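Of the protein chains in this complex, all but one are displayed in their positions.
Take a look at subunit A:
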Amino acid sequence: MGWMAWNWHTAVFFLVIALLLALMTVLAITRPETPRRGILRFPTTRGDRLFVSLIGTAFIYILWIRFTGGNTMWAPLVISILYVTAMFRFA
């Protein structure tokens, strides 16, 4: 694994993603769901909302760095949390 240039920051990141996927699998088995239609105007499941959240969060960070230079990274974190909450609640 030496060639992969690991460091703990990115390792934690991937671990969290892996845990989220595992959690989604467990939830899908124990608490099956029906897709629901929300503000995105098409039926979404938990997995869809997670995907939209992750992609959207990445864009929030990228746009933040693009337009502010990214000297402080707390604001995009707050925006992302609000966005993810909104996605899981209303999408």
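Following the convention adopted for this analysis, contacts are C-beta pairs under 8 Å (C-beta built on N, C-alpha and C of every residue); 3 or more make two chains touch, one makes a residue touch a chain; residues count from 1.
The working rule: contacts and distances are computed from a predicted model.
**Student:** Could you tell me which of "Sugar ABC transporter permease", "Nitrous oxide reductase apoprotein", "Tryptophan halogenase" or "Pyridine nucleotide-disulfide oxidoreductase" is the UniProt name of the chain missing from the displayed complex?
**Tutor:** Answer from the record: the omitted chain is "Sugar ABC transporter permease".
**Student:** Go through subunit A and note every residue touching the omitted chain.
**Tutor:** 2-7, 9-10, 13-14, 28, 32-35, 42-43, 45, 51, 55, 58-59, 62, 65-66, 69-70, 73
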